[in-house]
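This report refers to the structure that appears directly beneath it.
Just one protein chain is left out here, and the rest sit where they should.
In this document, chain identifiers A and B correspond to the written order of the chains, with residue numbering beginning at 1 in each.
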Amino acid sequence: MAIKLDNSQTDLPVLKPFNYSPAGQPGDLQFSRWLAEVPPHGFIGLLLLACLWPVIAAAQSNFTTTQAFEALWRWMPFLLTKGFLLNVVVSFLTMLIGTIAGILLGLGQISPINWLRRSCWFITQLFRNSPWLVLLFIVMLAFPFEIQIGDTIIPIPDWMKAVFGLSLPIMANIAEVVRGGVQSVSTGQWEAAESLAYTRQQTLWMIILPQCFKRMIPPWMNWYAILTMATPLISLLGVEEIITLSRQAMESEDNHPELLMPFFGFSLVIFFIYCYPIARLTMKLEKRFNVKG
Amino acid sequence: MNGFQQYFYDLAQEYPRWNFIFFYDPTQSDRVIQGLWMTLELSVICVILSVVIGILGAWLQGAPSKTVRIIVQGYIQFFRNTPPLVQLLFFYFALGQFTPTYSPDGWLEVPIISNVGWAIISLSFFAGAFNVEIFRAGIESVPESTQEAAEALCMNRAQIFRYVVFPLAFRVSLPALNNNLVNLVKTTTQALAIAVPELLYQMISIYNDYSTAQYACMLVLFVAYIVLVGILVFGMNHWERKIKVPGYGN
Partner (left out) sequence: MTTHNWTPDQPLISIRDVHKSFGDLEVLKGITLDVRQGEVICIIGPSGSGKSTLIRCINALNPINSGSIKVEGQEVNDPKLDKLALRKKVGMVFQQYNLFPHKTALENIMMAPVKVLNEPVDEVEQRARKLMKRVNLIGKEDAYPGELSGGQQQRVAIARSLAMNPDVILFDEVTAALDPETVNEVLLAIKDLAQDGMTCILVTHEMGFAREVADHIYFTDRGVIVEHGPPATFFTEASDPRTQEFLSQIL
């Protein structure tokens, strides 16, 4: 058995592998893993910390802790129904549009048609590497505020424009998840299908995708959690979601600094409560679907 | 006005929606340049600080005291997995409450850490959290055997670190560090939330002042970040290829 060496490969390794996976890789689940691992007492600790603040601030002024929390209590239903609900709706719609577009883009990246593959790759890289805020800004400005189809005029509210804006980077990242998933299926499967006279389309939809579908779910859910945590970005562009409304609420309460922590702390807690079960479910599904293929 | 400026001025007259005002109006172009400069400043300073934080954190991760290790781990997990927007707001509003102020004229109270300062602190800690993990992984990929071989050749600990561990850990971590750098440049846009006058902020101001410049602003903004990220990625790939360790990885 003669050892053939090309110019840069040795038969004796020279370094140990680099044990780090940056965020954004197709199978990355770090956010969900971290969130799922937050123990209950960590949660309580965070809550206590959020409550500690008004105590410190109250020591220096007239506005007491109880008044701060009373204010929060008064505003809470409003913040939840008018604010957080919008965040959730935006995240759902974004994920819906982003997923459909992402699947198409991802499959386009592995297409044998040259121009299709190259343009899909280009679009994916373009939207993965652009700052989310810049994309949001551009889409929200450029999008028409109403569409006319035939005789009906459909007004498009600003949160819907935000949905389109956020769905661009999500589309690019889901495309990477899909591409990574399809490429993780061993070539043996493709060869076996080919030898059984399956066409490429049939192979893809009947053999490859069903296999990697399950494996793509955890990273997909991971991106949903990241997206949800990123929806406050739209507050910077005027959409009235929970952060904007919190700020408005604090203003109507005369902007006492003691209000800062309870109100922002509340938002943080709400996002946590929402994303935590998702993260746990993600990790559970990852264990179940971790089939070696 | 020179030819370049004249062209865009005429373009604005002909196509009212494509007013590239910052190409021919010196005040506006000043704003854009200041914004670009601020973005670059934030990026460069935060990269340097985050590398320092990363090295410090990686070193502290090996500390004997368990409390120190837990603190470092907590820091990493918090900054890696919460949105940078929240971090920026927290640093500026929550911690900003505590900064002492000074008064230059007896009336105005100016905090000693401005919003730009807080943006730098927040973004540096954000990128630093990733760097700690990167450096740790880089150092761990240098096999003990190689370090012992250096020891057997009479090198002391400082020499081993300087001639063997650090050069290897650096070469191995560079791709991940570059990824982090690109991410940092993209994240500087979120400093908008605390009114830091970086490029996005300036573009929005110009658009608010001149609504005809809408399309122009968007286009130039988009292209500017693509070009910025593109140059970075290209330069980094070039550097990576130059110092790559032959026979490592594939």
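Note that in this section a contact is a pair of C-beta atoms (placed from the backbone, for glycine too) under 8 Å apart; a residue touches a chain by one contact, two chains touch by 3 or more.
This structure is a prediction, so every number in the text was calculated from the model and none was measured.
Checked against the full complex, the candidates B:117, B:167 or B:230 give a single residue touching the omitted chain, namely B:167.
Contact with the chain that does not appear here is found for just one residue of B:95, B:153, B:195 or B:227, B:153.
Residues of chain B in contact with the chain left out of this view: 143-146, 148-156, 159, 163-164, 167-168, 171, 245-248. Touching the omitted chain from chain A are residues 1-3, 5, 7-16.
Here, only the chains that are shown with their structure count from here on.
Partner chain B is touched in their complex by these residues of chain A: 7-10, 13-20, 22-24, 30-31, 34-35, 53, 57, 126, 129-134, 137-138, 141-142, 229-230, 232-233, 236, 257, 260-261, 264, 268. Within the complex, the chain B residues that touch chain A are 77, 80-83, 85-86, 89-90, 93-94, 97, 130, 133-134, 137-138, 140-143, 146, 168, 172-173, 176, 179-180, 182-183, 186-190, 192-193, 200, 203-204, 207, 214-215, 217-218, 221-222, 225-226, 229-230, 233, 245-250.
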